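The structure's right below; bear with me while I get my questions together.
For this view, one protein chain was removed and the others were kept in their places.
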Amino acid sequence: MHSLIQLSIVVLLLPLLSFVILIFFNRRLPRRGDFIGLGILGTAFGISAYIFWSVIVQAYDPAFRIAWDFTWIDLGNVPGVGPLQIKMGVVIDNLTAIMLAMVTLISLLVHLYSTGYMAGDKNYGRYFAFLGIFTFSMLGIVLSDNLFSIYIFWELVGLSSYLLIGFFFEKDSAADAQKKAFLANRVGDIGMWLGILILYSQFHTFSFEQIYANLAAGNFGLSNAWLTAAGILLFMGCVGKSAQFPLHVWLPDAMEGPTPVSALIHAATMVAAGVYFVARIFIMLTPDALHVIAFIGACTAFMAATIAITQNDIKRVLAYSTVSQLGYMVLGLGVGAYSAALFHLVTHAFFKACLFLGSGAIIHAMHHEQDMRWMGGLRKHMPWTFATFTLATLALAGLPLTSGFLSKDAILAGAIGFAKVEGGGIYYLIPVLGFFSAMLTAFYMGRQIWLVFFGDSRTHLKPADTSHQAHHAHDTHATHADAHHSTHAVHEVSWNMRAPLVILAALSIYAVYSPDPLDGAKGWFMKMIPTPATVVGAANPQKGALLTSNAPLHLASVVPSSETAAPALAATPVAAEHAVATAEHGEAKGGHIYSDPRQAEIVHAGHAAHFTAIYISSIMVALGIIMAFVVYVFKIIDPEKTARLIRPLYLFSLNKWYWDEIYDATVIKGSMALAKMLSWFDAKVVDGMVNGVALLVKKFAFLNDSFDKHVVDGMVNFTAFTVNTTGAVLRKLQTGKVQTYVVMLLLAVFGYFIFYFTRLIY
Amino acid sequence: MFELPSGAEIQGIIATLKASVGFFIPEIYLSVLFMLLIVIDLVAKGRKNNLLAITTLVGLAGSTLFIFQQHSLPPGELFFGMYVLDEFALFFKYFFVLSGIIAVIVTMVDEQFDREVKSMGEYYALIVAMVIGMIMMASSADLLMIFLSMELVSFTGYILAGYFKRNARSSEAALKYLVYGAVSSGLMVYGFSLIYGITAQTNLIKISHELAAHGSDSLVMIFASLLVLAGFGYKIGAVPFHFWSPDVYEGSPTPITAYLSVASKAAGFALLIRFFYIAIPHGGLAVENKLGLDWVTLLIILSVSSMIYGNVVALWQKNVKRLLAYSSIAHAGYLLLGIIVMNNQATLLYLLSYFLMNFGAFYVVILIANKTGSENLEDYRGLGIKMPLAGAALTVFLISLVGLPPTVGFIGKLYIFSALLSKGSLYIGIALVGIMTSVISLYYYMLIPLNMFLRESKRPDDKSMTLAVAPQIFMTALMILTLVFGIFFAPLSDFANYSSAMFGMTLPLH
Amino acid sequence: MLSLIVFLPIIAGLVILAVPSSQKQIIRIVSLLAALAQGVLAVLIWKGYNPALPGITAGPGGSPLGSFQFVEKVPWISLHLGGFGSLNIEYFLGVDGISVTMVILTALVSAIGVLSSWTIQKQVKGYFILYNLLASAMMGCFVALDFFLFYVFWEIMLLPMYFLIGIWGGPNREYAAIKFFLYTLFGSVFMLLVMIALYFSVLDPVTGNHTFSLVAMATQSNYIKDAILGPDNVMWRYVAFIVLFIGFAIKVPMFPFHTWLPDAHVEAPTPISVILAGVLLKLGTYGMIRINFPLFPEVFHASMYVIGIFGAINIIYGALCALAQQDLKKMVAYSSISHMGYVLLGLSAGNSEGMVGALYQMFNHGTITAMLFLLVGVIYDRAHTRQIDKFGGLASYMPVYAAVVTVAWFASLGLPGLSGFISEALVFVGAFSSPTTRYIAMVSVLGIVFGAAYLLWSLQRMFLGTRKADAAYDLQIGTDGHEHIHFHDWKGKIDLDGRELAMLVPLLLITLFLGIYPMPVLGMLTSSINKLVQVLSPVVMSQM
Partner (left out) sequence: MEQLTTIGLNHYLTISAFLLGFGLFAVMTRKNAIVILMGVELILNAANINFLAFSKYNGGMEGVMFALFIIVIAAAEAAIALAIVINIFKIFKSVDVSTVDTMKE
């Protein structure tokens, strides 16, 4: 077993250890054992940093991939299949290394931050335990080498998010939110599960490696439609986790959880897991599937942005911006800007975490006031927060010199290229939506900054009563807040909450990723995470024949066993064509090649569109910021008046496009009604279906009370009704008069005689 | 016109009679016992009745010895074919003697007798007489003997049913029994006359030879055998000849009810089997046509209607005795199934199981009636707690009547249905009816445990319900037998198999 | 060995019979000892079991040995019958992978049941006698390899169950009890007919007689060609299969024969619900696997589709009905209808993954649902109500209970890391892999969501948020200034007490362990299941 593998397993198990210790013993430990969680995460980060260093920095290899697995379930010698095992295992490649480092780092920072933020909560220890199990499952997703274990950790992440969202479970809103989140995720998961099933039913394995090898070898028994379906279904998992349209509704509500949790789970890591998963399965997605993904991403990005502009809750604005940014990533993957999307995933993780932690600091300082309308003028009180928050905001808005600029621009460039390659038309909608959302992003982030930090404090404007309920709800905070509630002294937060802000803000600067402030593609990240070659050659409409012909070779970038084959690929015409492309664009692509011409074209066109993208997006962002200034700084346009002017639109945005209402009216009410109906059906009809008509039975029981009710009710089956009626009739024959008996006797004899007589005649 | 027999013939006749008497010892012994009882009654007037009871018990028990000796005798006919001795007959001899014994035991515990009647004088004598009559029913091979023995059983039955003279229901039972019985036996004997007219024979074996040889006018034959069946049907209490039974069973003294519902029913079956198997056997359609009567269909109708009617109407009964009466109608239906497929073993085994469980049930009913003074379902509420053993025993007997393992009743049902299915898919329809009706029967049988265990007593009187030791022991013994034979039924099955042989069978039993 | 494990409880019952009914504690302890001894034996059997031997059909030379294990084969009834050949009934016990898991489950659940019966106060003696009778019968069903013996055990179960529900049950117990009894008997009487018909259709290859041995029946070559259930008699084979299937489906219970279950559960006392859900329902599916399918493989093949559809209906229908329930116990009852649907679905797949999944689901459902009913019992003991809306915010006041409930609930909704997940996953994998049931599986996955829905919703309504206005309990400020919960007329510990933990913790650990490492159970199943799949595969049918 490779040493890195061992290390990664250690990293995986450490947070679990912290969970186990804390969940059982936190009350017996000093400080509820938060230092344990912190220390363990520190170690974990240290190890993953080492992995990152040795994989990415020390000796970078584009096709680096080490895997290890063990038999988890052994089904023996299955008839028709042969020996069948279900394996579990971990894999480390470049992407994994980066993700490992990122997840552990952010988790560490959030742990640190929480020691300040959650101080004094009655379930303090449990909180860290939950953080531990979350980190464990997240790392599990990152490290998994097969679909099955990804699905497992997927569900576990769902669980830990459930637990953390509902951490203040006394609040009904929190309880609702956690249920909503879990269910929404489940809906996505069943799609993902079906996708997994489609693949398994063909190859009897869950392992990525073998599935891709089989796909490349063209062993997929079903039609390409099934393959596309599999892709889309797997993507549904991402729709759930990454809060893509139409399953995005849970994420904003998830803000009921503690703010650090929102930072860790609902901004940086868990929601990114969906994107990460799509990246993992990227090479088996058919073009059709990719188109669907791209459109979903675009819609999400745009919709969320439009909603964000009218929200007043500071965390909700960030939540919707998260949704919007995730939309960008998905869009990026959809259009084939693989590296850019993942790049955005990383950068976004950092600055969005920074924003959330910052908002947490603000809320903390404002004694759990979350409504931006009652904030303002905070920059004087909390300079550190202000600085970091602003920096992160710029990154999110995508201004040059920030990391956000690099990644977002790369995605948009890819989108343009994609639209070009696909032949324009409807496909231009995607970049257009992308740019438009970029503008909106700039606008609502500007609005937020202004409302929160500038102007004068508007706390006094707030109708008092509501606020008190708001935070009396989570009791411990209430006490903690009441301490200095009397004096509304807003003060900067303590160091352990400040440090993470600074670190994260620092990580949102362009220099970390790329020497060139205007081009992420020059940066190490995009060099090191190349777009892998697709394996769905047979499913690829354009160059199907060609690709199937040298399908085995495409494994080069997937299967380590045939690394040696990699150079040979340079000979393929595709590579040649691409060589030309790269040549005229005059930049080295880290030696990796695009075996899939479609991808090649897209990437090439993307690079071609690079500067167009820069121009347009800069203009858009500028527009957005200017608008924000116009509205909120110079007060040239009064927001209220505008809102009244375009009331329908305003309400539409304010009410989040009415998605909750729609779901409530259709899905939830629908299924509840169905359930009620069915259970009525069950009690009334099925219970009596066996006997035909339960009603009749009841009536019958009613008719003769002489007859013990329990019979009729009890024997809800055929005998009940028929038998008893027949009995009721027959027993009348027993008149008690002996002469009638004799008559019966004779009648019987006579009847028999007739019967035989007729039988004799015929 | 009749020339007197010559001396030689008379010598021959006397010789035959002498020889036959040797085969007739149990009957003679029992007749002696009968007279002895009357004498004792006369002598010991006013003394304790137990004397009579004990004598009867001992006497009946003693008769088993003589019956046992008959195993060594070769099967054959005696008294000029009036009477036969074969394993089949032996089986019923044991059966009836045992049921007589149990009837006496049951009577001894029944306290109603103490209230109703002063002297038990002729009671036991009549029981013995009835035993004799039934034994003769089982062994008679001649229409005349059949008629005589049946009448003997009926008459004693009438008297016993009405034994509680001052009790209106008992007397009513007697009257109904009398009228119905008289009419149906009258019809039967009319049918006999017709058969005699057709075949000029009264001996069953000869009759069947006649029919096989010359055939007959099937219409008359059918009419005759329908009338005969009216007689038999009345004895076995199968629908539509059952009407007397519920009233009579309810009205008569409970021991007599038990006795009639088991013994005289069994006697009727013995007669039915012998008559149809010997006189007009069927082994496939050919013979039926030749003998001019497809009595299988006849019995199928009988048995199906009995199973359905008995079980369905029983659902409505509030009186436990009456409920058991209807259930006995249903059981007549099940027994007929065995006869239809001409499988003596199954029938006899079922009879044995029925013997155990029905007597057991009635025994417990009497014990309970002694304490509560009532046989109404309502008054059974909460008895299970007051007298757990009786409750358990009754439950076992009822479960056995339903036919659930591990009770002997299940074995009976198992054999009956096996007999049906061993004919392939021919009789599956009837088997289904039997199965379904037994599900129905579960409900009303379970009504009794339901009242005993699941419901609280309406008047929780603290008066103790503890039973005497002896009855408890006997009851437990019956219960254990019911269970043990339900698990190790080999002896019963062997015995039934051994007893299925009949003298003069022209066709193989299968 | 097997005889011992089967008859131990009955022996205990006899001992109890001797104990005066006033000595309640002794009675309880006796039956607990019996249950524990049973558990020990089960463990020994599990240890001694060799997973390599497949079972299902006869081993080399037509004898069960070499295929089944712990075989005990004694001629019980063997007599020549005038009527129909010779009757051979054997006292024939033995286990293979399928039954050994069920044996372990039964031992476990009945031990837990005894523990939870501790609170029974009314007529303790009678209760435990019946309980032990029931335990014996259940165990017997799982190890019997002779159809007659199986049938006997099967029927013996009914009566104790009837009384246990009827006497110690809730207000509406008479109705529930008789309903249960009639439904089940209705199913089993047909089994009797089929059993007899099979008897006349099968010859024991070794002795050449008719036989009740299920092992001989499972080999198609032993059938008499033109017998009533012989290969030629296709129509009757179909009828017999359907009749048998219905008989077992009633026990499962399968829609639309399930209506007895909610009533029975709601009325039954907690331990009986545990037994009912934990073991009795398994008998239905076990019967299908042991009897229905191997004896009529070709019919099974023709009807896979139908079985699958019924499985799907069970899954979704049960889940939706559970969603609408107000009574917590009723909800759990419907949830087990839904979960047994997974078993049916897995069986209908007819491939190893599905069948292993189904078997594993049977085991897990046994442990998990036992846990659920115990938990329902806990709250019912305290609050004397099971109305979900009568609670709220319990998590604050009964943390341990809430934690256990959460784990159990998540186990029931199939959370990875807990055993329920693996079985459901395998079921879906199997059902989806077989083209016959693929689309059914696609529909059934909806069950996952609905399952999560009703469980989470009930969890929220009972444990999260704050106390409802009309809750079944009061809050009072304790000495330490914190709020404390107070149930009317409940003297005992508010949170779980030792006995309850002693029942729940083992189940929790099993659920967790088997969720992480399923092989201890799966390992025993696989070879048998693979053999079964082989027996059921159409190839074999063509050779018969």
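By written order: A, B and C. Residues from 1 in each chain.
Quick note on the criterion: a residue touches a chain if its C-beta (ideal position, glycine included) is under 8 Å from a C-beta of that chain, and two chains touch if they have at least 3 such contacts.
Keep in mind that what you see is a predicted model, and the values were worked out from it rather than measured.
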| item | value |
| --- | --- |
| Visible chains that the absent chain touches, using the contact criterion stated earlier | A, B |
| Candidates A:420, A:447 or A:731 - the one touching the absent chain | A:731 |
| Touch with the omitted chain, as defined above, among B:57, B:120, B:153 or B:178 | B:178 |
| Option from B:250, B:294 or B:379 whose C-beta touches the chain left out | B:250 |
| Chain not shown: contacting residue from B:92, B:192, B:334 or B:397 | B:192 |
| Listed residues B:79, B:92, B:124 or B:158, member touching the removed chain | B:158 |
| Residue ranges of chain A at the interface with the undisplayed chain | 731-732, 734-739, 742-743, 746 |
| Chain B residues touching the omitted chain (full complex) | 2, 143-144, 147-148, 151, 155, 158-159, 162, 165-166, 168-169, 171-176, 178-179, 182-183, 186-187, 189-190, 192-194, 196-197, 200-202, 246-247, 250-251, 316, 322 |
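By our rule, only the chains that are shown with their structure count from here on.
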| item | value |
| --- | --- |
| Distance-to-centre winner among chains (Cα means, whole assembly as reference) | C |
| Most widely separated chain from chain C, with each centre as the mean of CA atoms | B |
| Comparison of B-C and A-B (more C-beta pairs in contact) | B-C |
| Chain centre separation (chain A, chain C; CA means) in Å | 37 |
| Chain A and chain B, separation of their C-alpha mean positions in angstrom | 80 |
| Rounded Å distance between chain B and chain C, as computed from the means of their C-alpha atoms | 44 |
| Chain A, residues touching no fewer than two other chains | 715, 719 |
| Junction residues of chain B - those touching two or more other chains | 436, 439, 443 |
| Residues of chain A touching chain B in the complex | 707-708, 711, 715, 719, 723-724, 726-728, 730-731, 733-734, 736, 738-742, 744-745, 747-749, 752-753, 756-757, 759-760 |
| Residues on chain C engaged by chain A in the complex (per definition of touch) | 174-175, 178-179, 182-183, 186, 255-259, 262, 317, 320-321, 323-325, 351-353, 356, 393, 395-396, 410, 415-417, 421-422, 425-426, 428-429, 432-433, 438, 441-442, 445-446, 448-450, 452-453, 456-457, 460, 463-466, 517-519, 522-523, 526-527, 530, 533-534, 537 |
| List of chain C residues in touch with chain B within their complex | 77-84, 87, 123, 126, 151-152, 155-156, 158-159, 162-163, 166-167, 173-174, 177-178, 181-182, 185-186, 189-190, 192-193, 196-197, 199-200, 227-228, 233, 236 |
